[in-house]
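Written out below as structure tokens is the structure these notes cover.
All protein chains of the complex are present and in place, except for one that has been dropped.
The letters A, B and C name the chains in turn, as written, and every chain counts its residues from 1.
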Amino acid sequence: MAEVSLKVNGKVENHEVGENTLLVDFIRETVGLTGTHVGCDTSQCGACVVHVDGVSVKACTMLAMQAEGSEVTTIEGIGSSEKLHPMQEAFHENHGLQCGFCTPGMVMSAIELVSKNKSPSEAEIRDGLEGNICRCTGYHNIVKSVQAGAEKMGG
Amino acid sequence: MSEGIGASVKRKEDKKFLTGKGKYTDDINRPGQVYAHFVRSDVAHANIKSINTKAASQAAGVVAVYIGEDVAADGIGGPICGWVVPNRDGSATHEPPHPLLAQGKVRFVGDAIAVVIAESVEQAKSASELVEVDYEELPAVANLETASSGAEIHEGMKENRYFDWELGDEAATDKALQSAAKVVKLSVRNNRLIPNAMEPRSALAEYDDLGGSYTLHTTSQNPHLARLILAAFMFQIPESKLRVIAPDVGGGFGSKIYVYIEEAVCIWSSKKINRPVKWTADRTQSFLTDAHGRDHINNVQLALDESNKIIGLRVDTVCNLGSYLSAFAVAVPTYLHGTLLSGLYDIPTIYTNVKGMATTTAPVDAYRGAGRPEATYLLERTMDAAAREVGMDQAEFRRLNFIPKDAFPYQTAVALQYDTGDYEPNLDKAMEMIDYKSFEARRSEASKRGKYRGIGVSSYIEACGLAPSAVAGALGGRVGGWESASVRVDPTGTVTVFSGAHSHGQGHATTFSQIVSERLGIPNANVEFVHGDSDKTPFGMGTYGSRSLAVGGVALSKALDKVVEKSKKIAAHLMEASAEDVEFKDGKFTVAGTDKETAFGDVALAAYVPHNYPLETLEPGLEETAFYDPMNFTYPAGTHIAEVEVDPATGVVEIVDWAACDDFGNLINPMIVEGQVHGGIAQGIGQALLENAHYDENGQLLTASYMDYCMPRADDLPSFKVECTNTPCTHNDLGVKGCGEAGAIASPPALINAIINALSPLGVSDMSMPATPETVWRAIQNAQARAAE
Amino acid sequence: MYSTKIVKAENSSAAVQAIGSSKEGKILAGGMTLIPTLKQRLANPDCLIDISSCGLEGVEDKGSSVRIGAMTKHAAVAESSSVAKAIPALADLAGGIGDRQVRNRGTLGGSVANNDPAACYPSAVMALDGTVHTNKRDISADDFFKGMFETALEEDEVIESVSFKKPEKACYMKFPNPASRYAMVGVFVAKFSDGVRVAVTGAGEEGVFRHSDLESALSSNFSEEAVSGVEVSSDGLMSDIHASADYRANLIGEMTKRAVSS
Partner (left out) sequence: MEIKESYDLPLPIETVWQALNDEGFLKNSIPGCEKLERISPNELSAEVKLKIGPMSTRFKGKVNLSDLNPPNGYTISGSGTGGIAGAASGSAKVFLSKMEDGEGTILSYQVKAEVKGKIAQLGSRLIHSTAKKLAKKFFSNFVQELSK
């Protein structure tokens, strides 16, 4: 067991956990934020994407201890149901989600994508979402959502 | 903007998913819960000589370890088969038992042998490694072509065949083939797919020893059906003692229709240890044990007369149903496949024979489209080959053979009667959308860049809204095909809809609210939607086969009819008029020829505060339920056209354009319909280009992770052009047909036909799925080698 | 994942020491391969030595070469202006590894030390006549890669940085495995004043390798035609469910042509 201290969505989380605890399990089980999902075992589906110190990572492929001292942002930390983040709003307006399971990871990836490229082309968006798998939407409306989200975010 | 029928209302359910507040099964935890982990077979086929669980039982954190004998001792049965068909010789489908945990034998890699229950997932996994299983290996039966001569998988089941079924007039069809001016022959394989809903299956079972009742949270498309099967057929407990909740479910695509052994083991063990038991699949377990889809080999013979009109069709199919018969495994290749073989063509005689085979692979069952994609694929590939062989344009050859629009209702040669349809406008529109007539110019432009450009057409029909119960029953179905809905009007005029359908991405909360909003004239925001809980909703059949709206939506409409009818009586009383004179529109009751008016809310209040109310003749309250059993299937149809460019140096296929024009009847929410079409097309493209479940000759699944099973990603796909025409369904109140599966049905042949079209100048006339870069490259190499000879 | 201990090393000698005092310790760099392996319980190290605080990040232009710290993330290499200026092909390669989340965590040293037969980086190290700098010594690329998943690294050795020689011209062309997105074939072509080096990844049964026939053809005539004149043999190439050795051989030729003509 080891003491892990990091911030999740601005709140200090100080917990004693097994040293082999994955960041995603820390977020879901220890902190109790279940918006971050697990959809595969091989670091490919992207349902678990969160931001660690501002960059997107797959929380299933990082140990909680590797995030020691970091600022972690999850889907719960970017907007609220009263005030959605512009990217969340864009997904809503463009029907960028169906079953919702991949959505948190998709939105977190999209936000980082736009933070690096203010007005990405369709090809850049498709390329930039390589690490997020969606089985429902065929990506068509996700691409539209990210384009709209980029505009809203001031691109 | 209107919030009623036909409006692209933004989805109500979005916010919870967008903010991470969705509650999927694995997000739910119960006090004292323990975790199940299954010990699964590493071998495809073996007798189990012994299982030693001693060390595992003593491992840290372990609460219990159970094997097949423990289940058998409690008399718990396995999953049952929901549909059977007669064999050609009159005998019945062979239905072998499917034990919850292996009893003496394993039949596929992933077959569960034991369950270890522990305080943590990691402890359960560690202990599982200590379970020793001694196998006597038997030869795997991994190959569909040779399955009939393989080792016996189920005791007493001859030639590993579950059934041998036929439909249609064999003599007439063979006669048509003999007398034909031309017979087009084709053999196609429908590749095996793994559904891959993004949320892995999960179950959380809890036993209440005070009431002797169970609660199961599970990833199900149809919680009531799961409850019925679990309670009545597997556990033999009073159905009322089991509550099944399917909370937010992260996609299904068919794979979450069935009751799986893991859910049952969780229920059973939750009582044995009197603690809540949770199980969540990791992705590899999903690959190994979720019911797979497709896996057919079809031999097709199409008879044409001198004028290129179709005069007969014969299809001989062998399909792989895997190690155990899953719930609807039998229906998929028979009544959901054989009955669709007429497509949208006027074919006077059709005969089909389907042999359903067992292999030592995962069970195969419905996957988006279920039987209809296989039918459409073989038919549209054959139409394409026929057009090429007779030298006609692929679109015009189809047009020539379409059922004319004045021929409806049209009785096909394979049992179905199409109520309505008009196929040419879809074809014309799709051709216009993709600029079909200028294609040859684009082909020559591409060839200057060293690319082969091709265009492929696929015109499809599907039978949705499964199904009229009497028809299903007559054809071997063991469940009803109706759906239910309850409408509870609250005293203040807000409404809660309780539906037996289940939404796992389809957006029912939005579309069903739109129907209410349209009919009762209340804002969408005043409608709540409840589904997925057997304690809350009326008994329902759930969601599959593009049925939610066409059956569940119509049930809602019927319940709303009852609400309106009763409301009119209340309004009549309030307005001191006769009920026959009361009109209801835009949320207001009026009396014809007067200025009397009362609002829907006032009527609702009167129903619950019946101070001024006709209590002698009318019950108080305003809550109505309807069960709707459809009179016929609905028949969405349409045309998809794909345009591709092939890079001959690598075999890479790039999809450069996609046009889809579908007739889904009336649309409730066009935005959601388009989203369904997009998703369906993406899965169809996945099948045609990328996805394939690959078992090696020993029955090992080599594509058991996203490292090897190729899921479509954003950069594999183009954007799609999607439009609709509308011939309303004639036999349901909403005129709706269903749209969930269409994309997956239409798209694979469009794409494969486009690739063949691109390579046809080289003499390529066949292409298998998935058309991977190497497959395409080899076809080009072989064609070039043939040309050089 | 089995239980394990995590040691945060302050520098590479501390890391080596920690390895020495463990039974079966493993260096944890970005973890992009190691953590998925541990999750599957396909390895059971008693100790993971986290080297993220060892100061092994950064890009340094050394004149005739570029030296990159072992713990430099792929994203940092892809976005580095000095890499883009000195060896744009290397920045391109780094920008095409995995997906953006992999690039945000995965490291040069991790990729090179693992020497996955389908990894991108080893081809750059080989084609750019690289040198692997460890806590003990400098190892030339040609001596470093020893076959699939094998390198010259010893138990008590940690990669600190890798140097890449600046070529006159270079290009990396990757044909990704459509499922995993690893290289099904990746060809790194680097033209130096004294000849051309061609390294192939994703295809060889023994991992990354230099293609001598292509090198000599391109050294005398740096053109697509020269590539066409080489018959790429499928001997020693991998066959799996995604691609046969023949198809990989074809891709080697094709990717080389594209690299040359880019």
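The working rule: a contact is a pair of C-beta atoms (placed from the backbone, for glycine too) under 8 Å apart; a residue touches a chain by one contact, two chains touch by 3 or more.
Since this is a predicted model, take the numbers as computed values, not measurements.
Asker: Just to confirm, in the complete assembly, which displayed chains does the hidden chain contact?
Answerer: Looking at the complete complex, the unshown chain comes into contact with B, C.
Asker: Pick from C:Thr37, C:Ser52 or C:Ser140: which residue touches the chain that isn't shown?
Answerer: Missing-chain contact among the listed residues: C:Thr37.
Asker: For the chain left off this view, which of C:Gly58, C:Pro88, C:Gly147 or C:Gly195 is in contact with it?
Answerer: C:Gly147
Asker: Among B:Leu288, B:Val677 or B:Leu690, which one touches the chain that has been omitted from the display?
Answerer: B:Leu288
Asker: Who touches the missing chain here, C:Lys8, C:His133 or C:His242?
Answerer: Candidates C:Lys8, C:His133 or C:His242; residue touching the omitted chain: C:His242.
Asker: Just checking the interface: what residues of chain B touch the absent partner chain?
Answerer: 42-43, 109, 125, 128-129, 284, 287-288, 694, 696, 698, 700-705, 707-708
Asker: Just the residue numbers, please: which parts of chain C touch the chain that's not shown?
Answerer: Touch set of chain C with respect to the missing chain: 24, 26, 33-34, 37, 40-45, 114-118, 147-149, 177, 180, 205-206, 238-242.
We adopt the following convention: only the chains that are shown with their structure count from here on.
Asker: So, what's the distance in Å between the C-alpha centres of chain B and chain A?
Answerer: So the centroids are 29 Å from each other.
Asker: Return the distance between the CA-based centres of chain B and chain C, expressed in whole Å.
Answerer: Those two chain centres are 44 Å apart.
Asker: Could you say which residues in chain C touch two or more other chains, in rising order?
Answerer: Where chain C meets two or more other chains at a single residue, that happens at 1-3, 180.
Asker: Among all residues of chain B, which ones touch two or more of the remaining chains?
Answerer: In chain B, 122, 706-707, 711 touch at least two other chains.
Asker: Can you name the residues of chain A that touch chain C in the complex?
Answerer: 2, 18-20, 22, 41-44, 46, 49, 55-58, 60-63, 65-66, 109, 112-113, 128, 130-132
Asker: Once bound in the complex, which stretches of chain C touch chain B?
Answerer: 1-3, 41, 175, 178-180, 241-244, 247, 250-251, 254
Asker: Help me check something: in the complex, which residues belonging to chain B touch chain C?
Answerer: 122, 125-126, 129, 649-651, 690, 694, 702-703, 706-711, 716, 772-774, 777-778
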